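A single protein chain has been omitted from the complex, and every remaining protein chain is retained in its original position.
The letters A, B and C name the chains in turn, as written, and every chain counts its residues from 1.
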Amino acid sequence: MKRDMFFWICVACGVVILAFILIPLVQLLIAPAPEMMKKTIMDGDVRAALRVSLSTAGAAALISLVFGTPLAFFLARNNFKGKKFIESVIDLPIVIPHPVVGIAILSVTGREHWIGRILGDLGVRILGSHVGIIVVLTFVGMPFYINAAKHGFEAISPRIEYVSRSLGASMIGTFFRVTFPLAFRSMLMGVIMCLARAISEFGAVVIVAYHPMNAPVMIYERFEAYGLAYSLPISVWLLLISLAIFLVFRMLSMNVKGAA
Amino acid sequence: MKRDMFFWICVACGVVILAFILIPLVQLLIAPAPEMMKKTIMDGDVRAALRVSLSTAGAAALISLVFGTPLAFFLARNNFKGKKFIESVIDLPIVIPHPVVGIAILSVTGREHWIGRILGDLGVRILGSHVGIIVVLTFVGMPFYINAAKHGFEAISPRIEYVSRSLGASMIGTFFRVTFPLAFRSMLMGVIMCLARAISEFGAVVIVAYHPMNAPVMIYERFEAYGLAYSLPISVWLLLISLAIFLVFRMLSMNVKGAA
Amino acid sequence: MIVIENLCVKLPGFSLSDINLRIKKNDFFVLLGPSGAGKTVLLEAIAGLVKTAAGTIRVNDRDISRLAPEKRGIGIVYQDCCLFPHLNVRENIEYGLSYHKIEAARAAELFGVLVDKLGLGRLLDRKTISLSGGERQRVAIARALMIEPAVVLLDEPLSAIDPQFRAELQHQMKRLHHSTRTTFIMVTHNFSEALSLATSAAIINGGRIEQQGDLMEIFKRPCSRFVADFVGMKNVFQAAFEKSLARVNGISVHTGAEASSRKGYIAIRPEDIVLSVTRLDSSIRNSFMGTVDSVIDKGFTCEVCVSVGDTVFNSLITRSALVDLGIEPGRELFVSFKATAVHSF
Partner (left out) sequence: MIVIENLCVKLPGFSLSDINLRIKKNDFFVLLGPSGAGKTVLLEAIAGLVKTAAGTIRVNDRDISRLAPEKRGIGIVYQDCCLFPHLNVRENIEYGLSYHKIEAARAAELFGVLVDKLGLGRLLDRKTISLSGGERQRVAIARALMIEPAVVLLDEPLSAIDPQFRAELQHQMKRLHHSTRTTFIMVTHNFSEALSLATSAAIINGGRIEQQGDLMEIFKRPCSRFVADFVGMKNVFQAAFEKSLARVNGISVHTGAEASSRKGYIAIRPEDIVLSVTRLDSSIRNSFMGTVDSVIDKGFTCEVCVSVGDTVFNSLITRSALVDLGIEPGRELFVSFKATAVHSF
């Protein structure tokens, strides 16, 4: 098993790609001085923006969990005409350009559209509100949760549920006693992916709600208004949050593979 | 097999989610009048923006293909210490908030950083250039290609390559005569996913290059400057391009499942 | 008594048509068939796990065809066991108890019997992931029997187990069947496994029941070419019948009875064919001189192919007989079989 040319081409490509990804990120992390980092996090506006990012993304993940789980389970267990279509629709938000998502949401929530009028009568504002941010983050994040949960459910043999039913458990009983414990980790991974996607979103949010300002919008504003140096510290803080979420996700996914 | 409560909960969630995704998109598609659509596409600026989006995204996909394929194959065939780390690094760009990607790229390509100085000496400008857009789009798009290609390679039993080698073919010969034909569709799907992701990017691009203006940036500019109505037609054009790409991808992925 | 009438199942690319079965209470019934014959689908239809297009299933005169699986009282044991991986062995076995009104004392007694008969005593606190194939299968059987179902369906329980341990589990299943009042319906594609466990059986192929009844009867009198091939009837020849004679490629074979049709098949089990160096002076009516084509060693026994003209007879003999007769390819000898060993159809 000598190392041939093919091996060295692979290694070279690997080194180039890793450097391409890591060098900018590491540079970003070491760029601001520690005092600057500290000063930034003491700034009330920055803290508010980070809080907006985390709370709206968390809400989007929760909504995806509640509404997405039954649909994911249904798709994992049933084959029917139109299933491919439904799966395609669920994947749609992933490929839609980010500002277009914002434009699309605004186009149905304005006063000219019946949905917008119903929302208005209910006192729900989308443009420039927390609710609006949560709506667009759910839109972009939900496919990640549904797909992860669906894969988790698909990995469980339907036969194991059949056995549970033959032993006397109903469908709902089987779901909570067998399916949920076995799919728990996949569902958690889905929630985290949805969260990560929601926190990283900028293009759709900046259209629907420039204020209340979330962290990505604040980075953009500071970059535009004051230049690169002033946007660095808050970028680093947001990056650290994203990396922490990613790390949790990676640890979960490694355990899944280890157990399988 | 009666339809129980569980079934109806699943159906209800499915209807809510499909409506949530489809209604804004359909509304967006039907909002602008056909003449307006036509007028928009005759506008030289709009055409230029779409051209920038397509050409930079295509370049990013091509770069990902060339550099990513050997790495993806290597990861699919070898187990070694640090493999998980490398895979994590490759996934990193997916979770990094979009404006932070732009900030990170700028932080190493400015005059203060040695990489920026080298690029400057070579006459390569990142800020506000096609090259800059291609760099950030490659950054955000490459993970999608590498993961898809890796899965494609993993789905091919190494034994089938072993057989080819036992019959006298070298590693490179085996790759081109056996592995590539079998993984071709997965690689193509990876290229398309990379392309779709690159076309949809806004946050990183708007930081690195407001000009030359690509389509998402133009949508944002028109929304900010003239309001929702003026951003609609170009949003629809970009959405149609994304949907076409997505459709091609879906058709490919259905055939893969059909053949397996 | 289990009565299945006109059962049909339509799945994409596969269907079960018009299944009729009658299985006696407390029977050990075997469903035999090649892979892809629809055996597992039939079990799942009985258990209510796949949708049936038509037909009824009655267990002890109760029509269960429209009931949810959890209301049918039918246990199922899959080939791949399907243990609950997040529960230990004891929790797996006791899973169904909470859904059934079984007295605690009765449950404890039954648990003891199953654990004892299946040799699970030392495994009760183990995680299922650490069990061997045979252990997993025994846990799955105990779990199914713990709720005292009217019927237990076993889907090739022996095939995923190392050959060394098969005999033991076979033995345990036989003893378990004797000690319960549950009807066992087992699926297999292995005829000798069926012979060791069951007395009655049905042969299924391509989604249809080909034959059903007493197992030895099926073995001796297969009703179709497929059944004959499947149960190992190697000597199946096309024949033209004249009274009690069958003409096969110019050879006249005596059969035990007059044929009802003019054309058909005859079949002779390989172990019913006797080989000898001299013509046998006995009550055997069929005796032909032939040449040994080949000898296939099967371990304890050997399969000898002998050409008589254009017809090749397949005979199964013991190894010692092979040596005693000095059989080797090219040697001439006599092929003999009784008229009553000839089965025509």
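Quick note on the criterion: a residue touches a chain if its C-beta (ideal position, glycine included) is under 8 Å from a C-beta of that chain, and two chains touch if they have at least 3 such contacts.
This structure is a prediction, so every number in the text was calculated from the model and none was measured.
**Q** Can you tell me which of C:125, C:162 or C:310 touches the chain that was removed from the display?
**A** C:162
**Q** With the missing chain put back, one of C:3, C:97, C:113 or C:195 would touch it. Which one?
**A** C:195
**Q** Of C:230, C:288 or C:334, which one is in contact with the hidden chain?
**A** C:230
**Q** Looking at the full complex, which residue from B:42, B:122, B:167 or B:251 touches the chain that isn't shown here?
**A** Residue touching the absent chain, from the options given: B:167.
**Q** Using the touch rule from the top, list residues of chain B that touch the missing partner.
**A** Contact residues on chain B toward the absent chain are 79, 157, 159-160, 162-170, 173, 177-178, 181-182.
**Q** By the contact definition given up top, give the residues of chain C that touch the hidden chain.
**A** 34-35, 162-164, 167, 170-171, 189-192, 195-196, 229-230, 271, 294, 296-301, 303, 316, 318
Basically, only the chains that are shown with their structure count from here on.
**Q** By mean C-alpha coordinates, which chain is most distant from chain B?
**A** Relative to chain B, the chain with the farthest C-alpha centre is C.
**Q** Give me the two chains with the most inter-chain contact pairs.
**A** Maximum number of inter-chain contact pairs occurs for A-B.
**Q** Find the geometric centre of each of chain A and chain B from their Cα atoms only, then give the gap between the two centres in Å, rounded to an integer.
**A** 16
**Q** Can you give the whole-Å distance between the Cα centres of chain A and chain C?
**A** Chain centres of chain A and chain C, defined by C-alpha means, are spaced 54 Å apart.
**Q** Where in chain A do residues touch two or more of the other chains?
**A** Residue numbers touching two or more other chains: 170.
**Q** At which residue positions does chain C touch at least two other chains?
**A** Within chain C, residues 48, 68 contact more than one other chain.
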